[in-house]
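A protein chain is absent from this complex, but the other protein chains hold their places.
On to chain A.
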Amino acid sequence: QDEAQAIDQELFTEYKFSVDQLMELAGLSCATAIAKVYPPSSFTTSRPAVLVVCGPGNNGGDGLVCARHLKMFGYEPTVYYPKRPSKPLFEGLTTQCQKMDIPFLPEFPAEPALIDELYGLVVDAIFGFSFKGAVREPFGSILSTLGHITVPIASIDIPSGWDVEKGKADGLQPDMLISLTAPKKAALHFEGRFHFLGGRFVPPALQEKYALNLPPYPGTECVLQLT
């Protein structure tokens, strides 16, 4: 977890990347990976409806970007974003989604069965690699409901609620994980079918410095399938 935070810091302070830049590339990777594994034509619901659940931090921001690109790729995303930071970055991302007719739910579906009926996929963009400590409401109940749905879950960077290094045996079990920049230790405990790498922006020098040993991305793709 410390290393992931150090890499992030270096990208922002030494390399002068903006959060906006990296978040955009991260969100695009997530949407791209999802489109590769769950193309719109594969949905059993009448329309390719996706529920994107966004948390209170950067992982939530990644989710907003992802939702926007999913819309561009022909999906019908709906966002649930209960705790919104009052920062221009997140306000901007929210506006971009709203202006693209992406609905924001006023409340979270109460029953797992409702989610299964309405959506073909859920994107978990609640907590990321900075997550520590206890899960605060409303996310505790959300995670509990998500634990009982049958449609696949795609988690951005870390399955929400997991310890970033040790995982969580009784926590969320997503079908897909999109690790951003590099897989975190928790990914060792991932048991879903699809593990992708995204966030193709790490300069070669930084990869070396932290001995990331990332396998090469194919061609100009912004995602790499690891399993």
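Here is the rule we use: a residue touches a chain if its C-beta (ideal position, glycine included) is under 8 Å from a C-beta of that chain, and two chains touch if they have at least 3 such contacts; residues count from 1.
As a working rule, contacts and distances are computed from a predicted model.
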Chain not present in the shown complex, as UniProt names it (candidates "WD_REPEATS_REGION domain-containing protein", "Superoxide dismutase", "Thioredoxin domain containing 16" or "YJEN3 protein"): "YJEN3 protein"
Touching residue (missing chain; options A:Ser18, A:Ser144 or A:Thr227): A:Ser18
Chain not shown: contacting residue from A:Ala6, A:Ala113, A:Leu188 or A:Ala205: A:Ala205
Touch with the omitted chain, as defined above, among A:Lys36, A:Lys83 or A:Lys168: A:Lys36
Residues in chain A touching the chain absent from view: 14-18, 24-25, 31-32, 35-36, 72-73, 96, 99-101, 200-201, 203-205, 219-220
